[in-house]
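Supplied in structure tokens, the structure appears directly below.
With one protein chain held back, the other chains of the complex are shown just where they sit.
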Amino acid sequence: MSKELNLWLDDLLKDIKIIQFKRKNSRRVRIDIAPEALPALLELLQGRASYVHLSAISCVDWIEENEFELVYHVWSYETNSLVSAHTRISREPGVYLSVYDLYTPAAFFERDIHEMFGVYFEGSPDMEKFILTEWNGPPPMRKDFDSEAFVNQTFNWEEYHPQWLKDIEAEGGGITTRPEDVR
Amino acid sequence: MSDISYKDKGSILGPFKSLSFFSRKPVTEPFEPRIAADNYRGFHVNDWDVCIGCSTCQKVCDNAAITMIKIPGLPDDPVMGIRNERPAIDYGRCCWCGLCVDICPTSSISLTQEYVHTCRENELDSYFILPDPNGMHNKLFPKGWSKTGDADLVDLERQPMAEMEPQSRSDNFDEIVDGFTKQQAIIEASRCVQCGMCHDSCPTNMHAPEYIRAIWEGDAEEAVRQMYRTNPFSHVCGRVCTHRCETACSIGRRGDPVAIRWLKRYAMDAVSDERVREIAAEGKADFVSGKKIAIIGSGPAGLTTAFDLAKNGHAVTVYEALHKPGGMTRYGIPEYRLPYDRLDADIDVIKSVGVRIECNVRIGSDITMEQLRQDFDAVVVAIGLQQGRSTRIPGSDHEQVRASVDLLRMITAGESFDVPESVVVIGGGNVAMDIARSLARMQKSQYGKVAVTVSALEDFDHFLADPEEVKEAREEGVVILDSRGPKECVIDKNGKLEGLTTLGVISIFDDDGRFAPSYDEVDEQLHHGGMVIESIGQMSDISLFGEELTEELEWNRGRLQADEDGVTSVSWLWSAGDMVHGPDVVHAVADGHRVAASIETYLNEGSSNNE
Partner (left out) sequence: MRPENYEAIKQPPSNEFELNFGPNHPGIEGNYAFRVKLNGDEVLSARADAGYLHRGFEKLMEGRLWIQNIALVPRICVPDPVPMEVCYSLAIEELCGLEIPERAQWLRVMQLEMSRLAAHLFAFGGHAATTGMYTPMFWGVADRDLILDRFEELTGGRVYSIYNIPGGVRRDMPDGFLDRLGALLDYLDSRLPDYDSLFFRNQVFIRRARDVGAMTQEQALKWGVTGPNLRATGLAFDVRRDDPYLAYEKIDFDVVTQPGGDALSRNLVRRAELKQSIRILRQVIKHLPSVKGAVRCPIPNPLAWNVPAGETYTRVESSKGELAYYVVSNGGDKPYRVHVRGPSSMHAVQVLEKLAVGSRLEDIAQIMFSLDACPPEVDR
């Protein structure tokens, strides 16, 4: 049963022109699809092909292409295989459709992506802040946010100056390379 | 025992079973810290005698916890690849992952089984420690996580270099070594830990970490750019350099050093000659200074000086007495080690930045020094060492007793001479190997067999020639005898050279460290040979200076007196290269840069004085 379903799905997906289909191995499929067609694909996968479990939605910031990549990982408990549906949306304004009506777990992932990347999901039940409640800066997971620079500006490092170091400095030695010099 | 059923109603009495625990002995943890496991990841120790201060631990540290501290009094020797720096660790950052241990090229650093440290608020400094062999609190704890063979993150094995088999190379002058493929070069480059020991040890301070990194990134052009920052003889050095970088390489502490020389060669071969010329010309002055400099001798020292000065906008003319430029790199190094077209490529680059080379001009006879002094703003003598020294043993004035440099020059120039069917070479340095192996090739192609004996003063433990030279020479049929001192060139009654007698060496230096070999007179051997070649060192032919200038110049034991920057006792004259410093290409290049910089300063001072 599960094998037939897989074959049926492979055939079906290969025939659809707007998507790119790639079977990585017996349990992993990668699909690249236009953003406007993704909800329909997910509906098809869930309703007709038993991909009922939304394992995760991942977001990747391809800043050089000015795009966000959204990856929907859905799993079928019947065929034991995972479809990763990739789609790319423009980084500006970074708005996309929620798939909450198909997959309840989407609410968490969409909220998380909204908070960390600034992608707004229309129709998502909850776009409120969650982890970074008191953060007013830019979405931190964006590539143009430099967290190390932020930390260096915001916090003071503990400056150690123990006796052994003073002794070495008295002899003409001392710190030559700090860790931040080689990062 | 089956799993508990969801329907199981349980019992209220079950927990009373715990009452049976009342009779058990209570578990008591001692107040003292528990003894940690054998490979526990506790506080660091660092064996300062083994540590070389390469700072690889600092680069792998994922928490930026390691600071390098310079400690006066510790050995600091760039040539040996040792810095007087040691890692200090911030225990406010360290997470004891032990990556520093696993990557340490020397395996000096390890973690111990000690794990308790605490302090009052005003003693936070105590979290910044300088690990030494004694441990954090000077209490000797056993080592915990330390280097093991299966955990080493350093790749100790070099990429194999493909080369010609002895039987196929022993009768021709084709280049022996194939060079790395791109794949090999990238893998070999990836072994580098970017410690920079190579840079520090290199006489001309080549930016080896940078070009190795560039090769790893697949950017050979960038690698070439990094090389031309310091070395216009990169093709030559990529093949025949004495590679002090590899001696200093921190990976070489426990394994094969990174093949820096072969990587240099790879990058140079990977980029087209035309592109190399473009890269080398980057940063060339866009003005003409109007200054003129004459350089005598077109070896690496002279041409490096010329390259630098020409890039600075000066008009540089190089005079070469022989047919072709290159000096000893052409007339001293056999073609199987350095193909002439690669040398030509290097020289073409140097010419392309505006250096004029005039061959077949012998200064002293064709043009006098005085003329040069009048026509040029500065003159550099970089003539090298082109006369072979003689042992002056009895019989060494026979016509079949030759100097190795003369023969090597003749071989390159294509001048014919009678190749002897058997030959004895005196000397144990790389030049002795060069002439022995060259003659072996000629014997093999003319007579089908090799009869070359090398007799060296040193024993194999203190041999002067590179080990690979010795190995390859033997593979080609050369017989190498160590600890043999030359006694006499034997000449039969018809005046024909019969061979060389040698004595066993007892010691080479006397108690004061002076060169004074003593021999075992009983241990005498005769090595037959129709030719004896002396290869015990070279000296300069200083006849070019002429009497007057020779008088004016200062000399030091027969060598022209010059300071670090090549400045002689005469204001307009510099000297560079082998004739003042040690004999190898990369030293000559380094010398060339120094001399060029010194001349640059001199010219600038001169022009500002005129204003």
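Order of writing sets the labels: A and B. Residues in every chain begin at 1.
The criterion applied here is as follows: a residue touches a chain if its C-beta (ideal position, glycine included) is under 8 Å from a C-beta of that chain, and two chains touch if they have at least 3 such contacts.
Everything numeric in this text was worked out from a predicted model, so none of it was measured.
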In the full complex, displayed partners of the excluded chain: A, B
Candidate in contact with the missing chain, chosen from B:Asp132, B:Asp155, B:Asp171 or B:Glu488: B:Asp155
Kindly state which of the options B:Ser18, B:Ser416 or B:Asn494 is in contact with the chain not pictured. B:Ser18
Candidates B:Glu85, B:Asp102, B:Asp406 or B:Glu476 - the one touching the absent chain: B:Asp102
Answer key for A:Ala37, A:Leu82 or A:Met127 versus the chain not shown reads A:Leu82
Contact set of subunit B toward the excluded chain (per top definition): 1, 3-4, 6, 8-12, 14-15, 17-18, 27, 36-41, 56, 59-60, 62-63, 95-99, 102-103, 111, 144-145, 148, 150-151, 153-155, 187, 189-194, 213, 216
Where subunit A meets the chain that is not shown, the residues are 27-28, 52-56, 58-61, 71, 73, 77, 80, 82, 84, 103-105, 107-109, 112, 116, 130-134, 140-141, 147-148
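Simple rule for what comes next: only the chains that are shown with their structure count from here on.
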Indicate the whole-number Å distance between the mean C-alpha point of subunit A and the mean C-alpha point of subunit B. 49
Contact residues on subunit A for subunit B in the complex? 158, 160-165, 168, 171-180, 182-183
Subunit A touches which residues of subunit B in the complex? 55, 58-59, 61, 64-73, 84-85, 88, 90, 92-93, 124-130
